[in-house]
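Omission of a single protein chain aside, the complex is shown with its protein chains in their original locations.
And then subunit A:
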Amino acid sequence: MNAPPSGTALSSAVLHREPRARLLLPVLALALVLSAGASLALGPVTLTPARLIAALLGHGDRIADAIVLDLRLPRLLVGLLVGAALGLSGAVLQGYLRNPLAEPSVLGISNAAALGAVIALYFGLSQWHSAMVPVMAVTCSILALFALFALAGKAGGSLTLILAGIAVSTLAGAGVSLALNLSPNPFAAMEIMSWLLGSLENRSFEHVLLAVPCVVLGSALLLATGRDLDALTLGEDGARSLGVALGTTRLRVLLGCAIAVGGAVAVTGSIGFVGLIVPHLIRPFTDRSPSAVLVPSMLGGALLLTLADVLVRLVPTSSELKLGVVTAFLGVPVFLVQLLRERQPW
């Protein structure tokens, strides 16, 4: 058609990036810093910026120290970790399954983690050692993963994987319901229930320490899949013909999600919608390639959860609102708007 260009001008060869794509990360980071500040300052007792900074630098008054360092800082850190894990997992799963409605619960990972945590609560393992809740949650996530492999088969495509996810998810959900059904007393049932609603209330540095390794390891696995996810834009054969080893990609995606989400669900309970909403909100500000959505979705997830947690503390209710309830209420309208847009895909 055209003669091959002898010397292509590199100035015109630089891939175009929209200004808003370049601004996305700085804006998210700034919003995150501001909302983190708000999360530390706001609550039943409002702290002035001066008292807050003094407490953070280690020379605040005793009350401010207790509020900031013992109550609000661990709560903030857990929220950031869990939000980042959920946002990233959702973004990776949407890219991997090429399905904009995918999120950790689609593969049954959230439900399996919830079942693990419920088992730990139900059989009193959590009283034996507090690490048993995350250990059981991650263990069940990984078991769910093996079940997924077994059900979907070695060469299973994304449709078989989604169907297998529904099966695993339903089974885990039934297990949780069974535990509630058979719970020995109303208090045990209440404990399981309130935990299933998801909350950042009364989280300590112990929870932070439990969440950190899971979220870091899981996120590292997930972030390494970016280029493979981009190649999957062309479908599975297209990606393989670009040299992508899909088996490795799949292992990274599933293990990364099981570890990150298992760890997250274990310290906060199940918090839905974050993994679904965040990548949807982020995508229009990127070039829409799956890899471009990953890091912003981590920041976006952390931001969403932090803001929701501030909201939970500011709304005056007799018993504090549970975070999972708030994200669900925040999520539904966003989800519906996205759903209407889906009719004209993307």
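Here is the rule we go by: contacts are C-beta pairs under 8 Å (C-beta built on N, C-alpha and C of every residue); 3 or more make two chains touch, one makes a residue touch a chain; residues count from 1.
To be clear about the criterion, contacts and distances are computed from a predicted model.
Per the UniProt record, the chain missing from the shown structure is "ABC transporter ATP-binding protein", taken from the list "Cation:proton antiporter", "Cytochrome b/b6 domain-containing protein", "ABC transporter ATP-binding protein" or "NADH-quinone oxidoreductase subunit K". From the options A:Leu30, A:Leu242, A:Leu314 or A:Leu336, the residue with contact to the chain not on display is A:Leu242.
Of the candidate positions A:Ala64, A:Val208 or A:Leu232, contact with the hidden chain is made by A:Leu232. Checked against the full complex, the one of A:Pro134, A:Pro290 or A:Gly324 touching the unshown chain is A:Pro290. Residues touching the missing chain, restricted to subunit A, are 1-2, 4-5, 8, 10, 12-16, 98, 227, 230-235, 237-238, 240-245, 287-290, 345-346 (touch as defined at the top).
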